[in-house]
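Note that one protein chain is taken out, while the other chains of the complex remain in position.
Our next item is subunit A:
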Amino acid sequence: MSIRSQLLLVAGSVAAMLALAPAQAQETVKIGLILPMTGGQASTGKQIDNAVKLYMQQNGDTVAGKKIEVILKDDAAVPDNTKRLAQELIVNDKVNFIAGFGVTPAALAAAPLATQAKVPEIVMAAGTSIITERSPYIVRTSFTLAQSSTIIGDWAAKNGIKKVATLTSDYAPGNDALNFFKQNFTAGGGEIVEEVKVPLQNPDFAPFLQRMKDSKPDAVFVFVPAGQGGNFMKQYAERGLDKSGIKVIGPGDVMDDDLLNGMGDAALGTVTAHLYSAAHPSAANKEFVAAYKKAFGQRPGFMAVGGYDGIRLIYEALKKTGGKTDGDALIEAMKGAKWESPRGPISIDPETRDIVQNIYIRKVEKVDGELYNVEFATFEAVKDSGKTKK
């Protein structure tokens, strides 16, 4: 009679399934927030989640008469999880926005769903150029690698750096960073002496760093995703590269504010181009940093700012549509949106739905005993050159 007992077990599970059946949408606007809350990219997810919570604390959870409800899901940065979660959020929870997306493959996996369901997809982290081209319903509030990489390429060529070795993570954003840097740096007369791609899942940089050291460049151009920078700098210092006069340059992901303070003095003098520094000297940023520190006991990084502006964009769009949640109307409302973010003035490009923002050249310095990226040059209203080239 054993089989019958198994049936009972299954019946129990089915009852559990019923209990999980979602509530139906009422006078609320639901946002499905899909983030990596566990696994290697968890720091990204936590920052964005924190920032979204912070914004909702500061601005209340009601916009245009609608209550905002955020449903947080963990995809551990695995694209098929992302897709399933996005699908379930859209179909079952009837969310009006899907948001988050810690890595490019996750953002791409959800793109066809955004198109099919006409649900705006707010990309708060992933930084590959092509993302916004995959669906007319994608809007980005983070950054693209092209924005910062072209600018650091120009800057390096103009500031006496002749030979550069590159070390980039081998996936779409890493390749974007490499290509755009190379293009602008070599156009400015620079030379790439060594090109190394490291696997994304392999945080051991030591063998690669040895090759870097042997090729004796003026500087190393580094792109690793946010969260891996600390590990990179540690090994960089262990190998003695910091004393050999080889400078680290790159897009700012490697010098994420989240980890910067733990990197030690080896990071001093690193020059990066990026959209945000916790040391950005504006009133809006000071307020943001203070509130974030107070609430979560740590410094916000650029991922937090992406999340903060992402939720703000949703609020602004809802204000404009008067609480209407039609996908097309929301996307129209988001196009051309403009405001002063903690990172500086930003807007949404009406044509590409990508972010337009200032890119700053920063140098790591000690301020009040803590390491900060101190901005010393600004490039205003930078568009994503990944698309403007086409």
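Quick note on the criterion: contacts are C-beta pairs under 8 Å (C-beta built on N, C-alpha and C of every residue); 3 or more make two chains touch, one makes a residue touch a chain; residues count from 1.
The rule is simple: contacts and distances are computed from a predicted model.
Peer 1: Assuming one chain is omitted from the figure, identify its UniProt name from "ABC transporter permease", "Porin", "RNA polymerase sigma factor (Sigma-70 family)" or "PadR family transcriptional regulator PadR".
Peer 2: "ABC transporter permease"
Peer 1: Would you mind spotting which of A:53, A:84, A:163 or A:239 touches the chain that isn't drawn?
Peer 2: Per the contact definition at the top, the residue touching the missing chain is A:84.
Peer 1: One chain is left out of this view; which of A:63, A:98, A:117 or A:233 touches it in the full complex?
Peer 2: A:117
Peer 1: If the hidden chain were put back, which of A:200, A:246 or A:273 would touch it?
Peer 2: Per the contact definition at the top, the residue touching the missing chain is A:200.
Peer 1: In the complete assembly, which of A:104, A:357 or A:385 touches the absent chain?
Peer 2: A:104
Peer 1: When the complex is taken as a whole, what residues of subunit A touch the one chain not shown?
Peer 2: Its contact residues with the unshown chain are 1-14, 16-18, 20-22, 35, 37-38, 46, 49, 72-74, 78-80, 83-84, 87-88, 91-92, 104-105, 108-109, 112-113, 116-117, 169-172, 199-201.
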